[in-house]
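Omission of a single protein chain aside, the complex is shown with its protein chains in their original locations.
By letter and in written order, the chains are A, B and C; residue numbering begins at 1 in each of them.
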Amino acid sequence: MILIISGTNRPNSITLKVAKLYQQLLETRGQASDILDLQDLPIDFASPSLYKSELYSQEFLELRKRVAEAQKMVFIVPEYNCSYPGVLKAFIDGLEYPEALRRKKGALVGLSTGSQGGNIALSHLTDVLHYCGLHVLAQKPRFPYIHKHMQEGQFTNPLYKQLLEEQIDELLVF
Amino acid sequence: MILIISGTNRPNSITLKVAKLYQQLLETRGQASDILDLQDLPIDFASPSLYKSELYSQEFLELRKRVAEAQKMVFIVPEYNCSYPGVLKAFIDGLEYPEALRRKKGALVGLSTGSQGGNIALSHLTDVLHYCGLHVLAQKPRFPYIHKHMQEGQFTNPLYKQLLEEQIDELLVF
Amino acid sequence: MILIISGTNRPNSITLKVAKLYQQLLETRGQASDILDLQDLPIDFASPSLYKSELYSQEFLELRKRVAEAQKMVFIVPEYNCSYPGVLKAFIDGLEYPEALRRKKGALVGLSTGSQGGNIALSHLTDVLHYCGLHVLAQKPRFPYIHKHMQEGQFTNPLYKQLLEEQIDELLVF
Partner (left out) sequence: MILIISGTNRPNSITLKVAKLYQQLLETRGQASDILDLQDLPIDFASPSLYKSELYSQEFLELRKRVAEAQKMVFIVPEYNCSYPGVLKAFIDGLEYPEALRRKKGALVGLSTGSQGGNIALSHLTDVLHYCGLHVLAQKPRFPYIHKHMQEGQFTNPLYKQLLEEQIDELLVF
């Protein structure tokens, strides 16, 4: 079971669409997966209670548990201000350290409506995940101008599809 | 007027203590300053409403306005998981782009209870702030094991004090 | 006098062409500049003698002196393997620390034949230059697929020209 983390709580995000596409592509390879949608975060999760695990709500504990149980995960990361979304980092800040991620494996995907495709965002996230003990797949596809290359939940750009499939092939044997 | 941003909403943080110390040191140089404490963020600021400025609460708009009005700012940045706090980034994600930070100047200070002193955190934040158009002072003091080097709101380690004062001297002429 | 560092010793590089274009654009604004071409490095500069300034050749000392005398500088940085060229970093490793760069100001330009335009390269270089005490202009234009957007020493893409001119305007008042 691979956990796919849709890395923003923005409503109607392309990020969630890419997470679903990732799930489909895994399914065609016979690989089960599960999507963790950051929209399911409680609206007050990033309040001061974030720093006291004994104050965590049941909803937040449920999301943490899903990360704790996963052995492989995929982060779909939209670029916000040249890095990952603050919300994604706040979620990671609320995970159990180091149990949540240590000795696990993960893959990163970058998205942007601009020209970068999130490559600095993925560099930053790699630093964070390495610190947390998660091994990151070297191959990190980036999808700039994502809004122009997706329709009805599918990539319209064949190169984008190929890059995603190549990553999946690598992830399955990582 | 320099705006000092205390970069976490964690209650009773050393970060806020360092922000207050920074303010004192500015004051002894005759420089007025103001502290923006991320504890004043509304508890639901990082919810989906973050992505719609028309949904911002009065409290959040007030904090944004203080950033908008500042021309120079200081970020006091505790290290969380080898980067800046997610909450700080979420706050930046909610600022007006690019008006909030463009062509302004800033200084960064890193803190940690571990051995790094936030140097990767400051590197990440520099990427974000540069993207937002804010010029970052080259000198970025780092304070590892901060909890061992502070007492009653003052640094007990003379080197720490010197590094902070050197930064302030540079910031005033930046 | 602004020093423009052409950041590779590769023969016939587009990097040097961009350095020359930068010089032209400065000239039209009445700003004198000088190009430091890393092709002028002695062929053995990165040998063990790099670590003993008393062994530096006259040629190398001459290049160092030009950096020492400059107060503002521009780095034209081609992307090699997702970072700056090793040769550029070896040159910086051979500068006098911290006198060579401290309290100076600089601007960075990124180039690539691929899709990134050197943004991670510029992030890395910013870390290095900040460490050396050089203030880096927030605005760092990137030019992906540079070989497709340049002809006879001029940009054929108007956006590229605009980005470069905007940086120059900022640099002149930085």
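To be clear about the criterion, contacts are C-beta pairs under 8 Å (C-beta built on N, C-alpha and C of every residue); 3 or more make two chains touch, one makes a residue touch a chain.
Please read these numbers as outputs of a predicted model, since none were measured by experiment.
The missing chain, though absent from the display, is touched by one residue of A:M1, A:L61, A:A138 or A:L159; that residue is A:A138. Listed residues C:I5, C:L36, C:V67 or C:I92: the one in touch with the omitted chain is C:I92. Interface note for the absent chain: among B:Q23, B:Q39 or B:N119, the touching residue is B:N119. Touching the omitted chain from subunit A are residues 102-103, 123, 126-127, 129-140, 170, 174. What subunit C contributes to its contact with the hidden chain is residues 9-11, 39, 41, 43-48, 50-51, 80-93, 97, 120, 124, 127-128, 130-132.
Taking the complete complex into account, residues 115-117, 119-120, 123, 142, 144 of subunit B touch the chain not shown.
The working rule: only the chains that are shown with their structure count from here on.
Most remote from subunit A, judged by the distance between CA-atom centroids, is C. Relative to the centroid of all protein Cα atoms, the closest per-chain Cα centroid is that of B. Chain geometry summary: the mean Cα position of subunit B and that of subunit C are 30 Å apart. Taken residue by residue, subunit C touches two or more other chains at 123, whereas all remaining positions touch fewer.
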